[in-house]
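Here the complex is missing one protein chain, while the rest keep their positions.
Right, chain A next:
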């Protein structure tokens, strides 16, 4: 019904918005109107070279990993102050967490468990991404030499549409026993992701972008995604573009992963492919993911598992969260600190081979963190 009204008078809604716009400040437009979001970003929380960053520990092993991040930051002298907002349990204040991210612009986040299968409960991970319009998720899968893994020397960047597709959360039972779940693909979002991917490839000296799809079956939705990325590819003649069907892609990934460089895909495929690649190079505890929107960025461990089973046992791998923090420092422009921590992580894992049980070692989480701190203290730079 609503859509029909809109079709009949396509400009009315726009007019309404425009009329409101004249009486609203840019600030209100950004924060109150859902349709014209974020015209102007609020100032970034950076004062005297120190950043304020929202920290959402999440559930499971999240809080202990965040403790390690704080500890490492203290010794590395990273100029970042954390504002911790707890969103671990069901009744905590998600809105406050969102407001906090909006004012700080950047957040580091553990994973929040989505246990409930009841229809009324919206996954809070998804809610955060949608509300902040974090339309792209980047997972840089790079093998650590020295970590036992099925495949060596992998270097793949997975770029995933993060807000629509199968995660549109539109499901209904029209007739008893028949459930329809909508997969939404829009041209504007596909375009943003493709553009982001090609820009990323260009900036980071990557050679090829592969679009992963299933357009042979979902001819319209995935078709649109594929078509859009082909169109965007034309603007970047220096970067090679090809496409691959998701089932074939999974097979190729486990047999010949080195053929991939940058990959872009819709939401669900991204979730699957990133877990496949994580499994190939050493499990959930190593990689970190970045979520970007136009104004906000959230950094989190790459595979979104809470690890509730191993919480409190001092065996969780702290590397994923620490590399998320390194990504965050890079994003904030504290490149020196990022390098310092990154090198310490690499030395610990690749040279000292201090591994937690998930990588086949026997070290405790604190042993790994302690060694990383030792390496940081040994390095002779101290950028405050």
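Going forward, contacts are C-beta pairs under 8 Å (C-beta built on N, C-alpha and C of every residue); 3 or more make two chains touch, one makes a residue touch a chain; residues count from 1.
The rule is simple: contacts and distances are computed from a predicted model.
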Name the absent chain as its UniProt record does, using one of the following: "Mitotic spindle assembly checkpoint protein MAD2A", "Proteasome core particle subunit beta 3", "Isocitrate dehydrogenase [NAD] subunit, mitochondrial" or "Cell division cycle 20 homolog". "Isocitrate dehydrogenase [NAD] subunit, mitochondrial"
Contact partner of the left-out chain, one of A:139, A:263, A:326 or A:369: A:369
Counting contacts across the full complex, list the positions on chain A that touch the omitted chain. 25-28, 31, 42-50, 52, 71, 74, 77, 79, 81, 83, 96, 99, 102-104, 366-367, 369-371, 373-374, 377-382, 384
